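Missing here: one protein chain of the complex. Every other protein chain is in place.
Take a look at subunit A:
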Amino acid sequence: MLQCIFLLSDSGEVMLEKQLTGHRVDRSICAWFWDQSISQGDSFKSLPVIASPTHYLFQIVRDGITFLACSQVEMPPLMAIEFLWRVADVLSDYLGGLNEDLVKDNFIIVYELLDEMIDNGFPLTTEPSILREMIAPPNLVSKMLSVVTGNASNVSDTLPSGTGSCVPWRPTDPKYSSNEVYVDLVEEMDAIVNRDAELVKCEIYGEVQMSSQLTGFPDLTLSFANPSVLEDMRFHPCVRFRPWESHQVLSFVPPDGQFKLMSYRVKKLKNTPLYVKPQITSDSGICRVSVLVGIRSDPGKTIESITLSFQLPHCVSSADLSSNHGTITILSNMTCTWTIGRIPKDKTPCLSGTLALETGLERLHVFPTFKLGFKIMGIALSGLRIEKLDLKTLPPRLYKGFRAQTRAGEFDVRL
């Protein structure tokens, strides 16, 4: 089981250490880790499981903060990784984001949370709703209170009722004057377009996100009009397996507030809303680039915040790029981003220009991959439709809302 958790800032400083068992881990392991990641570069940083000379290390990086956990014995590595993700989720939820200053400013809360979340290296309470009852998140009121009175404990005196119930994700008996349920279909389109401009792979990764503010102990059922399009899915623990197995209905007692009910995948889509046509010709040390972006199949809604980014090859010494629409920025790490926004009615956005290669190089032999970004509100491109959402015992006033949106996920266009 885990022996210790370290939080490292993006400069390698150990911000916080939490020893979990009696076998203390010296923080010199962090120095070793940081030396290695400097000397070995990115490939080390992206290695989630590392066998160091003394410990096995599990690392995840979230918003510049490295969460490092140590163990000396066999344990499921995914458990450690998932747990660290959960810690990062809870922390960013509590602190309203995650960065070095926030962690340092609220280190007591971080300690209290960690102590509650893991006991002797094994996760204890990871359910956000219970944690919120045990340790109050910092908010403006409590902050002000602590300034004024000089004393405001954020540690609860009583055990949250959820710890003992069979639905630990739900606090017992929340009360709302207006009962509201909102369902969001949030989809991401993953696609690969190869160098012959063929659509090699196109699929949707979607999430059913819910926000529920319901009084009492509601029992919801959610059904889809076309569940057969779903290739694969994963559920929040509140979803009962039986009804899904028998007739593809989601039956559950929802947590309170925002949560992710399920995630799903729809494969083998035939079309993308946008096309990208890149062209590069290189001759005698100069490359001519032209990229066209346009609508391939109109989804019926506006496509917003279109961006196209790519990494200039290392052998490019200078770039002179311009576009007829939108703005182009080139960062020092050779990342070029073209922000298009919406496609104008009258013209097709086009990026063109020249790249000068390093001296001695005649033509380009490596080619960048373009990453497309976009967002479409009001439509789920997978075609998944929610049929109905039912509540077993209807409260007097119930507001139901449904929304959908699609954005680009891993949308790669190769050149």
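One rule holds in what follows: a residue touches a chain if its C-beta (ideal position, glycine included) is under 8 Å from a C-beta of that chain, and two chains touch if they have at least 3 such contacts; residues count from 1.
Note that in this section contacts and distances are computed from a predicted model.
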What protein name does the UniProt record of the undisplayed chain give, "Rab GDP dissociation inhibitor", "E3 ubiquitin-protein ligase FANCL", "AP-3 complex subunit beta" or "Glutamyl-tRNA(Gln) amidotransferase subunit B, mitochondrial"? "AP-3 complex subunit beta"
Pick out which of A:12, A:123 or A:227 touches the chain that's been left out of the picture. A:123
Which one, A:43, A:177, A:284 or A:332, makes contact with the chain that was left out? A:43
So that we can see where the missing chain sits, which residues of subunit A does it touch? 1, 14-17, 19, 21-22, 24, 27, 42-43, 46-49, 51, 56, 58-60, 71-79, 81-85, 101, 104-109, 111-112, 115, 119-120, 122-124, 126-127, 138, 142-147, 150-151, 153-159, 163-164, 166, 168, 190, 192, 194-196, 200-201, 205, 231-237, 241, 244-245, 260, 263, 265, 311, 313-315, 358, 360-362, 365-369, 371, 410, 412, 414
